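Here the structure comes first, spelled out in structure tokens, and everything after it is commentary.
Just one protein chain is left out here, and the rest sit where they should.
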Amino acid sequence: MSTFGTLFKVTTYGESHCASVGVIVDGCPPGLQLSPKDIQIQLSRRRPGQSNLTTPRDEKDLVHIQSGVEHGVALGTPIALMVKNEDQRPHDYSETDLYPRPSHADYTYLQKYGVKASSGGGRSSARETIGRVAAGAIAEHYLKIAHGIEIVAFVSSVGKIHLPAGVAPPSLTPLDTDEDDDEAQDALSPEFRKLLSTITREEVDKHPTRCPHAETAERMTKRIIRAKSANDSIGGTVTCVIRNIPAGLGEPVFDKFEAKLAHAMLSIPATKAFEIGSGFRGTEVPGSKHNDKFVAKDNGGLGTVTNWSGGVQGGITNGEDVYFRIGFKSPATISQPQETAQYDGTAGSLAARGRHDPCVVPRAVPIVEAMASLVIMDALLIQNARRSTASLLPPITTLPPTMVLPQSKAEKKP
Amino acid sequence: MSTFGTLFKVTTYGESHCASVGVIVDGCPPGLQLSPKDIQIQLSRRRPGQSNLTTPRDEKDLVHIQSGVEHGVALGTPIALMVKNEDQRPHDYSETDLYPRPSHADYTYLQKYGVKASSGGGRSSARETIGRVAAGAIAEHYLKIAHGIEIVAFVSSVGKIHLPAGVAPPSLTPLDTDEDDDEAQDALSPEFRKLLSTITREEVDKHPTRCPHAETAERMTKRIIRAKSANDSIGGTVTCVIRNIPAGLGEPVFDKFEAKLAHAMLSIPATKAFEIGSGFRGTEVPGSKHNDKFVAKDNGGLGTVTNWSGGVQGGITNGEDVYFRIGFKSPATISQPQETAQYDGTAGSLAARGRHDPCVVPRAVPIVEAMASLVIMDALLIQNARRSTASLLPPITTLPPTMVLPQSKAEKKP
Amino acid sequence: MSTFGTLFKVTTYGESHCASVGVIVDGCPPGLQLSPKDIQIQLSRRRPGQSNLTTPRDEKDLVHIQSGVEHGVALGTPIALMVKNEDQRPHDYSETDLYPRPSHADYTYLQKYGVKASSGGGRSSARETIGRVAAGAIAEHYLKIAHGIEIVAFVSSVGKIHLPAGVAPPSLTPLDTDEDDDEAQDALSPEFRKLLSTITREEVDKHPTRCPHAETAERMTKRIIRAKSANDSIGGTVTCVIRNIPAGLGEPVFDKFEAKLAHAMLSIPATKAFEIGSGFRGTEVPGSKHNDKFVAKDNGGLGTVTNWSGGVQGGITNGEDVYFRIGFKSPATISQPQETAQYDGTAGSLAARGRHDPCVVPRAVPIVEAMASLVIMDALLIQNARRSTASLLPPITTLPPTMVLPQSKAEKKP
Partner (left out) sequence: MSTFGTLFKVTTYGESHCASVGVIVDGCPPGLQLSPKDIQIQLSRRRPGQSNLTTPRDEKDLVHIQSGVEHGVALGTPIALMVKNEDQRPHDYSETDLYPRPSHADYTYLQKYGVKASSGGGRSSARETIGRVAAGAIAEHYLKIAHGIEIVAFVSSVGKIHLPAGVAPPSLTPLDTDEDDDEAQDALSPEFRKLLSTITREEVDKHPTRCPHAETAERMTKRIIRAKSANDSIGGTVTCVIRNIPAGLGEPVFDKFEAKLAHAMLSIPATKAFEIGSGFRGTEVPGSKHNDKFVAKDNGGLGTVTNWSGGVQGGITNGEDVYFRIGFKSPATISQPQETAQYDGTAGSLAARGRHDPCVVPRAVPIVEAMASLVIMDALLIQNARRSTASLLPPITTLPPTMVLPQSKAEKKP
């Protein structure tokens, strides 16, 4: 369905050519100071037309707060947000409507609903993501104020062009393929960890590709332009880091933090893959190297020496940086003719209309950040429910000390 | 929480050393003929002690049906399943209890709950998966009878040892790294598609590693034995295919079929990565090659020529084989001493007790199949609700024919 | 939260003085032909200002469909509906803001959220019900077309003025108070059952009080005018009947049909009581009289001779008319001064601003119908999921015939 979350509940609506797209955000912490610009900033980062790498449509995408905020303060009641569609007419039918576009959602929406929108894939339109980004902006606004949580996503690859070894995520680091060589652990380089701990949105936005490594970014640009010139498209990956996240988030067993993250990320259009921490590379590193040994931290808590886990163990955050990577396939909509079949099975050639993004990953960056915010916010509310409720119980005196977390440490961030 | 699913609702319970582990399955289609052996078969495949590659404990794991089935027929009411724990005593405390085990869930469970089980990670125990496998066995029993759906998982890699190019999933196929060479599409080889369309559980179970390629399986065995000898561990990947799945499953926008699959798979202990269809490799293949062109099928429906999509488009199944791959990290529990810290920050060396799996992927195979079954079953019930409800409406006469699925085709599998 | 339903999921938003109020309806059967007027008709019945018995504000309340409908056909995707607020300014603060209004939600909203809307009770405003009524109108539009379901609510009492014995619901029928006299079953009069089986919205709307008994309606009018003249208010009850509802709706054990109905009705502002079928009166009638004996019906199914059950047995509809009654307290907002305390405890006298409904029951009629529609629609989708999924199983041959419903009868309405 179109609702995400248990206590921070987000419900989106809207197709390409209807009156508006939007979202209802239910469960915002009351008392949060909130203005439209707190939301608009991420909507504008999502907006197309910002460079010659993306589609030139200029969609404005101004957000209108309908409810739940008064005098700039969130009331705790549902916040409805609306963004008008510029083009509100269902399109005219033409010969191209006889074809389900390959690898697009035309065919599956029709199979699912038995009827489909004039624009084809209906809710599979990229405009659907406006609601998510708007909702995510509210969540991260809270997370920043209350916990200093920072969420930064960036482009880590476009086609075969990856961040270079050292700054690349583990799975993108080329390895000696000798199957008896266990030195794969070098993949988690200090340089990459440093990138995770310092990268900012400002740096990410310096380059239109949203890749923070200048030289690689240039190569990515060329790759995207090559795709565009060929009326073709190309995919890529986005890596995201969450800093200052409290320990204890994520619900065993089905709602592990990484399970909810994976759910959230794979719900973004065009995604095909997700990995957290060492990811697929972690399958190749022996336990003795892959295990994150503990070490005392200055604040009295425990940290880990390495962070192959990506900040989660047993489905629960441990206070270290959470990082993960998402794979976006090459966009299905391309301008070159494709030999395919019509709905009735007639073979033919389809040439798509209009202008389209040859590569979506730069614009996907704020969407990834938004979905991460929604996952954190919901997990935080659920964990806060548990800990604040348990905090009224008398201390446990019947168990050995290592089985019990001292109350005083309960809220400390490690 | 410990509940998964909306209409096929599965709730599990149990730690390592409590009285029993089990599950309540709510929403089983009434009238399903069901006997304990339909469930036991998958529990036994999950059970350790089946070869020298896994832990030698013999846990029996006999399932007891508590409710919801009478005279061998499911009543439609909750089916409770119980498996007794052999070892029901909380363990004695020892020096090792002073240490949170690295990359295990001891530390995070304590942070989350403020108290923890004597066995450490509590619900992060592998015994928790018994409930899922039992529930999944019920789901797949229905799916097989009613739709002929076949779900087969197998081991596609252990450490750096992968299925060979050709039969390997796309992301495991080595590529020319020339960033301007677009021939990556060769990765989706006909041989691999044939493997997907023919592989059976019998073949998978022929080898203790559950890798269906004999020569590779032998190399995997050696790799696992090497890890075991070194008191170390090694990870791997499991690939899974779903055949004969109806088109139309998966709920836009947040509950896309692949999003629910990713959620389900990343909720399995030790998982770090998920990809569907072309996965991460799909980020490198240009749209013109990656798009799955349509073609008429013998039954009058449409199929696709290739299947980079992995059977889902726009978050909805299209009737082609669904295939996906999951990465399992190297197990955290190893017998060699580890330099780490105690809960109070004191540095020291921890040597784990007991005997443990050096590699979990062979045993993970039925767990992956179970979680896939749960996702399909829930998606099917939700889609059946929609289509059977919509089927009572009069035909739509006001839209062009390509916008409407003929009633007669609505239930056809493409 | 502000979401209701599992498969027909309704999420509302909006306060009194924000930009708009509205709703997202997710799960509408695709292919439903739907126009704004199908929704407007119930919104207009809910609207104040229709007679001198209600508040004279004229709020227009025109609905704008934002999404999910194209060319007059529901796409199956979320339908967002918006109604603009005429008065979009938070009000100016005055001395009355120092007082929480007695029996209103000012105090509790502040306790809950720690902050409150300028208008006081925030979401407790009657304008919140616009979203429900709009959503309910979509549900009942489907229910009418697909099943011929008819939902009619009417006013059964205002203050102490009740429908007369005979046509009154069981609990409103005066009884011999002799505790050993078991003749209470006379309360379920044939005249009342006839009223239930024939009453229409047209008849209900003939009188401004929406009481279908002309003479009683006149007395109700006088009672309301007396309250208005006294700057006071008065409550009442609404009775509702659902006709042609299929058997089999309602989910054991927590989501019994009557439990969901009670939930839905008690979520309407100002409600204090709910009873289904014989209700409180049913506690006084011995089982031998209260039991609804079965009888063969013309269509080959079973019906019941009496209908004390109100159409539900064991939490599941049996195909007979469902009827229930809801109690609405006297409105809290009255114009006469009240001796009460300020937020800080200072005693004083509060005189409310503005003009208010002296009695809400006439306007509550379409709200009750809307909430009933939402309950039925969701229950129907869930039951359709079960039956259509079970229908693919082979027939059960191992049970005695009385334990199995013949397939041919499965969909028949009794």
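The first chain written gets the first letter, and so on, giving A, B and C; residue counts start at 1 in each chain.
Just so it is clear, contacts are C-beta pairs under 8 Å (C-beta built on N, C-alpha and C of every residue); 3 or more make two chains touch, one makes a residue touch a chain.
Model, not experiment: these values are computed from the prediction.
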Which residue of C:Gln42, C:Asn318 or C:Ser373 touches the chain not shown here: C:Asn318
Touch with the omitted chain, as defined above, among C:Arg47, C:His213, C:His290 or C:Arg363: C:His290
Selected residue (touches chain absent from view) among C:Ile225, C:Leu266 or C:Leu392: C:Leu266
Among C:Ser20, C:Asn85, C:Thr237 or C:Ser373, residue touching the chain not depicted: C:Thr237
Residues in subunit B touching the chain absent from view: 1-3, 9, 11-15, 17-22, 24, 26-27, 30-31, 64-71, 73, 75-80, 82, 90, 112-118, 122-123
Chain not shown, touching residues in subunit A: 6-7, 27, 29-33, 71-73, 76-77, 142, 145-147, 252, 380-382, 384-390, 392-394, 396, 398-399, 404
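Just so it is clear, only the chains that are shown with their structure count from here on.
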Numbering shared by both copies at the subunit C-subunit B contact, with half separating same from different: same
Centroid distance [mean C-alpha coordinates] between subunit B and subunit A, Å: 23
Numbers and ranges of subunit C residues touching at least 2 other chains: 27, 30-31, 71, 73, 76-77
